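For reference, the structure discussed in these notes is given below.
Apart from one protein chain that is not included, each protein chain of the complex appears where it belongs.
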Amino acid sequence: MANVISDETIEYVGILAKLELSEEEKEQAKKDMGSMLDYIDKLNELDTSGVEPMSHVFPVHNVFREDVVANGNVREKILANAPKEKDGSFVVPKTVE
Amino acid sequence: MEKQYETVIGLEVHVELATKTKIFCSCSTEFGGAPNTHTCPVCTGMPGSLPVLNKQVVEYAIAVGLATNCSITQYCKFDRKNYFYPDNPQNYQISQLYLPICRNGGVEIETKDGEKKVVGIHEIHMEEDAGKLIHDEWEDASLVDFNRSGVPLIEIVSEPDMRSADEVIAYLEKLRMIIQYLGASDCKLQEGSMRADVNLSIREVGAETFGTRTEMKNLNSFKAIARAIEGERERQIDLLESGKAVIQETRRWDDNKETSYAMRSKEDAQDYRYFPEPDLVPIIISDEWIEEIRSRQPELRTEKLERYKTEYDIPQYDAEILTSHKKLADIFEATVALGKKPKEVSNWLMVETMRLLKEHDLEPSDLTFAPENLAKLIDLIEKGAINRTTAKEVFEKVFAENADPEVYVEENGLKIEADDGALKAIIESIVAANPQSVADYKAGKKKAIGFLVGQTMKAMKGKADPGTVNKMLTEILDS
């Protein structure tokens, strides 16, 4: 495998992705990510110099909405699926900045 | 010899735009409201929801860019900034990194010693605001309210061109004035519609390269900004003097304790994985669109100041104060437009209004009274219905409650009776025409005066103060 994924990398990506992997999962993830990246490295065979990255396929642009209030209070619907709710708000563990 | 340090400061200023709706959905941006009552699937990150850009946000951003001498990015895009935090419902913020809407601008400020200096603007980008976290003391938990989630912001990123707290404040005041003039935001620091993060580093005087900078957040007033700059400057000098390094980090200012602390935690990697927002399409801003916005651009301060001097014959000093704030200028112009003398209107704004603002620790943007009521007040003085001392008392009511001066004067009997002579003549005729009542009164039936007062009021068609009539009658009858 050309791409060797370190424990630190898996740890770091886990922080970014908010995923906590078991030791076993970590080993598997190292292997999977390494082989995926090897495979993705195939793209390096391709000369893409001077090619603009294409994020949208179609030349659609300037899709706007007028500045008019159209939404009313639908709080009940918004909170309908909340795992924990109080006083019209979503409840999360104490969060201090 | 002791080392001399120079402070290098750049600002990231967030401004909430004065749109009616949020940046990507049709929810109201109105302040207040019970938690989550101004929300929808889009601004709460419901699965399957998609953003649609509010055109007014783009127009305000362009307007601010033009007024701050930026070049407008005619092909611009949104990017996603990825980070987990409960006030951020999608766990990414739609912002702009690669192609921000405005770049390479600057505004001129006046430094303390009266010199002019340009503070460069690196870029202005559009983004969405986050929700609010309220700490629940009872449950040791936090409550999330998404009413503010998706409120449009522009972030104005300056170059590291400022060297002192005074320059920072001059720059912020200048930005605030420009943006308020444009009507793009009310820019209230206390309420958070204008927020400044301070990037600060120090270096030895004469050094070519910048030192390591920190970013300071949670600065809610000009005073807090000044204190935080001083505090951070000292902290960094202490570090360097004791042989330690400044760490590049984000710090939170606690203005009560006048100290700051690092916000970084292990779970906060500060790696935002920006990539182009696939749910939104690019914005192409044509020359025509830019010109259209430019032509709609309201008169800014310099032009206004000159116009006041020539059009209204207002002295330089007055014009400076009147144009120092868009709100003052607006009230001035609207009141003058109602036919009032410019100098008279100017006096009320410069003297009484400024005094009351200072007394209540308010900003001109907090003014709520209608120009119509100031005009009515001036009318009452001009007609001689109230004197100037009374007028000041009435104005306090206008200032505080937007009271209607005519109603207030009437209800509180503050009106000077226009013609005492006329009233006296009528009373005398009433006395002459009712000898029986006069006799009763003189015989000790004091109540008989009531009839005479009534007759007088009837003759005056109600336009007299019954107290005054009573007093005058008593004088005549008792003489």
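A few remarks follow.
Which chain is which? They are A and B, in the order written, and residues in each are numbered from 1.
The rule is simple: a residue touches a chain if its C-beta (ideal position, glycine included) is under 8 Å from a C-beta of that chain, and two chains touch if they have at least 3 such contacts.
FYI, contacts and distances are computed from a predicted model.
When the listed names "Thioredoxin-like fold domain-containing protein", "Glutamyl-tRNA(Gln) amidotransferase subunit A", "Sugar ABC transporter permease" or "Lipoprotein" are checked against UniProt, the chain not shown comes out as "Glutamyl-tRNA(Gln) amidotransferase subunit A". The missing chain, though absent from the display, is touched by one residue of B:Pro51, B:Gly65, B:Gly211 or B:Pro405; that residue is B:Pro51. When the whole complex is considered, the residue among B:Pro35, B:Gly65 or B:Pro89 that touches the unshown chain is B:Pro89. Across B:Asp271, B:Glu428 or B:Glu475, the single residue that touches the chain missing here is B:Asp271.
In the full complex, chain B contacts the hidden chain through residues 41, 44-53, 80, 82, 84, 86, 89-92, 144, 267, 271, 273-275, 278-281.
Residues 9-10, 12-14, 16-21, 25, 28-29, 32-33, 35-37, 39-46, 48, 51-58, 60, 63, 65, 74, 77-78, 80-84, 90, 92-95 are the ones on chain A that touch the missing chain.
By our rule, only the chains that are shown with their structure count from here on.
Remark: chain A residues 12, 15-16, 18, 55-56, 60-71, 73-75, 78-79, 86-97 touch chain B in the complex. Residues 19-21, 25-28, 34-41, 44, 46, 52-56, 58, 77, 82, 84-86, 133-136, 139-146, 218, 252, 263, 266-267, 269, 271, 273, 276, 278, 280-284 of chain B are the ones touching chain A in the complex.
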